[in-house]
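Below: one structure in structure tokens.
Below is a slice of the complex: some chains, not all, each in place.
In this document, chain identifiers A and B correspond to the written order of the chains, with residue numbering beginning at 1 in each.
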Amino acid sequence: MNELEEKLFLLAKDHLADAYSPYSHFHVASALVTDAGEIFTGVNIENSSFGLTNCAERTAIFSWVNAGRTGKIKCLLIIGNTDRPISPCGACRQVMSEFMAPETEVILTDSQGDYERFTVEQLIPYHFTEKDIQDGANK
Amino acid sequence: MNELEEKLFLLAKDHLADAYSPYSHFHVASALVTDAGEIFTGVNIENSSFGLTNCAERTAIFSWVNAGRTGKIKCLLIIGNTDRPISPCGACRQVMSEFMAPETEVILTDSQGDYERFTVEQLIPYHFTEKDIQDGANK
């Protein structure tokens, strides 16, 4: 990882303590940086009704949207207490595809510091887009 | 509304412009204040796959969780471009019940400045809790 990626990793690792996961006891955190250098972080937020759970990646992306979608997301990093670099779930991949360009880098890490690199396109190939929904609604 | 509530209203109203709602063209914003006086705001964030949409109330509450759940939520206000004070959806009521005490006030407003007051308990009476899930899982 380069210096900026290392910074995201350390921020995300520190943020693990803020996860709200009383049901799974599973802590996940995320950090993203925009091309303007702004950083947004996120943790997983569970609910007694499991379906209302929000993952760390989405919390970070929603924080950026909520701040006015300044700049463009350049890189997103995820960390989990997993035995291999943590995988983002499909729901988060869908939210990535809405707000991040296909070639944007996503770095998956674990608490040992192992990591894997993917692009958004690799994580969710042939993805569903706004254009599909418009085509469909006009028929 | 008292002075603090007016402040939440103005902050939420200004925040409407940050909503990401290209599918519904419906803008919603929210603002909450903790008993320590910290304020967190939120907007609705849609997705081409509608099921991945996050409402304004949840964005505000998740922002507070993501900041370390400092203090206790004292009041949450919602505003929408509706003809009557906007109603929070059931998913947001569930998230309120996870993070806000039953007697916490929720103020529903619209762009005309009309408003209604509810408590969390009034919005989601007899709600599902962590205790229910523990009882059930132990059987």
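Following the convention adopted for this analysis, a contact is a pair of C-beta atoms (placed from the backbone, for glycine too) under 8 Å apart; a residue touches a chain by one contact, two chains touch by 3 or more.
Predicted, not measured: the structure shown is a model, and the values here were computed from it.
Number of identical chains making up the complete complex in this structure, 2 of which are shown: 4.
In the analysis below, only the chains that are shown with their structure count from here on.
Work out the mean CA point of chain A and of chain B, and you get 23 Å between them. Those residues of chain B lying in contact with chain A across their complex are 18, 20, 22-23, 41-43, 45, 47-49, 52, 54, 58-59, 62-63, 65-69, 91, 94-95, 98, 128-130, 132-133.
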